[in-house]
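All protein chains but one are shown at their positions in the complex.
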Amino acid sequence: MSVMSKLKEVAVCLNAGRVTLPYPADPKPVPERFRGRPLFDSVKCIGCAGCANNCPSREILILDVCQEIRVLTYLGRRCTFCGRCAEVCPEKAVTMSKEFETGTDKINDLHQRLELFMSTCQRCGRCFKGQSPLEALKMKGYRVDDLANDRWVFKSTAYLKGQPGLDDLTIELEG
Amino acid sequence: MAISKKIQQLKDKFGPAIQQVDIPGDNRLIIYIDPASVKPICQYLFRDMNGRYVISIGCDDRPYSGKFQVLHNFAFDPDKILCSIISRLSGDKPKIDSISGIIPGANWAEREIKDMFGIEPVGHPYPKRLVLPDGWPEGHHPLRKDVPWNEVPEGFDETREFSFDETPEGCTVVPFGPFHPTLDEPEHFRLYVDGEFVRGCEYRGFMVHRGLEKLSETVLGYNDVPMMAERVCGICGCVHSVAYCQAVEAGAGIQVPARAEYMRTIMLEIERLHSHPMWVGLACHLVGFDTLFMQAWRIREPIMWLAEKITGNRKTYGLSLVGGVRWDLTPELKAETRSVLDKLESEWIAVVSAVSKDKNIMARTRGVGIADKSLCKEMGLVGPVARAAGVDIDCRRDHPYAAYDKLDFKVIISDTADVWGRLIVRMNEVFESIKIIRQALDKMPEGPLMAEITEELPAGRLGMTSVEAPRGESHHIVITGDDNRPRRWRVRAPTYQNLQGIPAMIKDQRLADMQISLGGIDPCMSCTDRMETIDIRTGAKKVWTKAELLSLSRVNKG
Partner (left out) sequence: MNMIVGGAVNIGMVLVLAPFFQGVLRKVTARIQSRQGPPVKQPYLDLLKLLGKEDIESGEAPVLQRFAAYLPLAVLLTVACLVPMGFQAPLNGSGDAILLVLLLTLCGICTLLAGLASGSTYSLIGINREMMCMMTLEPLFAVAIVMGAIQKGSLRLDEVLSGAVYGPTGFALSGIAMLVIMLLAFQAFVGRAPFDISEAETEIMEGALIEYSGPKLALFHYAGMAKLVVYSALFVSLFLPWGSQLPLPVSFVLFWAKVLVMVLLVTTVAATHARYRIDQAIRYFAIMLVVSLVTLAAASYGF
């Protein structure tokens, strides 16, 4: 009988009581494994670029200013919080924090930039050894100094004639 | 045994047309055939050998073998075999006989092959553009290997409009979509309505193409793709990432450790546990019953919290990598899982017993959206839609993957073939999922979570897998490649086939039943539209967005 099933449904509802949580006044704590915004620790980082290599969204970029200085930037625009960077880092320099309230109107608020001094080799005095396994993997497109050739982070071009092109990377990395 | 019998049957019937046979795994069959006999062979497989049509795929193999390939995939569910019939075509404007005349379910797949590769299906009953946007120039086929992934084609005509079919006699047009409050994703059903009855419909979709398959071939690596595959769909993301990994593992011959298989099983079932109550709530919302919508989602919420505790995110689990999984279950998490499942089960029993006798809901869902067994066979319908019609298929039992062959569960069938049947099937599948997770928690062995992969994966191997998503069979194929990325990846979501059955399901039904019929297949547009598109930057305030809206509203006028 339909009335009985309606009454049973009402019983289900009333048993539950009120379940609305009072966020943001009293936010529920996030669980331990929660993958929030990644935080890069410049003290622990050794500049291996493993994180840049494995970021599916190519949001971590490497720029070699000179032999000894490597700049690592986390742009955070398309970051999907997958946690691969934290997983592959050999020095545990990347941690997935508990922060998820990352809304902002300035893209640079999410930007993290590490300037790393790369020590030189005691034998040969150079920082890099030539064809490293990293380069052998040929994961192009994540190096800021190689953008002209084979970009993943691309320069938006006009797709219709007469519209101006835009260098979005310059806009976003500056200022 | 069953495989060699099937090969023998085909060889006896078709002789020299069968060029080469590969048996890459226990239950996988790859047959290279002479393209001229593709129609009779597919007809024989479909009708006489009772194969189920899965999907047709195109592949540009010219850099390696100089030819295009067209794969027609079939499944023999009782024998647990997945089979692929491959035709190799040469030339720059290849042609192949269309099989849509015999197998209506191949309609979209062949149009997609035409759009993406330029392979012409000769004799296709409805050769209209399916996937590419209206202004896209002819002759520019995105998935070909010589087309860069980020190229904007010359001659893109932004003013060109979509041309709809002729309206049948005596009908008015009711546009349903692309913006509609019922469904969150854009799709356009142009309904031809006679009074309150729907006499026909034209579907136009693929408005949310994202170019995933092209990206996987060109810029991503093997282990980046699972993160992207997870974002194919916001409800069955885990299914797509696991299916991709399984396809690569099948092709490259990687053995996943047992603990990882159980972990994948548990997370896949947790995903089913979040999807089905969500659908029940949505179906009730579609018929105007908001209270049950709220209750079903309230009961589902602890599953989302549980997933967040195990994987770090409510929905994008980030679970699979090629060769294993990333997250593990501690004893505390196992205990937590068990208590969440107990609570869910007790509340769900109350909901099922209330809903299954509710005449109000029955009145809105009985006899609505009928898809009987013959329609299921013709269009290749899968999942709860097919099971509600009495078709006994379920990939977990028929093409076992992960740890399902070691677990014991029932396949829920109904026989009413309408939305009510689908409601009953989905509600009861929740109990089966709970049973599976409990067994997996008990039987899970200790061990590593990732396979040791010490050398590069071999290139050119074809791996196929079918995973049972909450909506039906999700079939992935991967052809492994060099340079640390696949050569070809094809995602066939269950909604791809189920949507093709919609025009038949809503014909001669009332307009008011349109929503719940569409909702009954549990459509997931983002799974369906996942192919190449123009990569438009919307970073700057571009005129494009306004023009896009303008052209859409022009199209939707009446």
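A and B label the chains in the order they appear, each numbered from 1.
Following the convention adopted for this analysis, a contact is a pair of C-beta atoms (placed from the backbone, for glycine too) under 8 Å apart; a residue touches a chain by one contact, two chains touch by 3 or more.
As the structure is a computational prediction, the values presented were derived from the model and not from experiment.
Touch with the chain omitted from the figure is made, among B:189, B:289, B:348 or B:496, by B:289.
Of B:95, B:298 or B:314, it is B:298 that touches the chain left out of the display. Among the residues B:364, B:422 or B:475, only B:364 touches the chain that is left out of the figure. The chain omitted from view is touched by exactly one of A:13, A:46 or A:88, namely A:13. For subunit A, the residues touching the chain absent from view are 6, 9-10, 13-14, 16-20. Counting over the whole complex, subunit B has residues 172-175, 180-182, 196, 284-292, 294-295, 298, 360-361, 363-364, 510-515, 558 touching the chain that is not drawn.
Just so it is clear, only the chains that are shown with their structure count from here on.
Touching subunit B in their complex are the following residues of subunit A: 1-2, 4-6, 8-9, 11-13, 16, 19, 30-35, 54, 56-57, 80-84, 87, 96, 137-139, 141, 152, 154, 156-157, 159-160, 163, 166, 168.
Chain contact summary for the complex, subunit B toward subunit A: residues 150, 152, 156, 158, 219-221, 223-225, 227-228, 231, 291-292, 295, 298, 301, 305, 308-313, 316, 318, 326-327, 347, 350-351, 353-355, 357-360, 483-484, 534-537, 539-540, 542-543.
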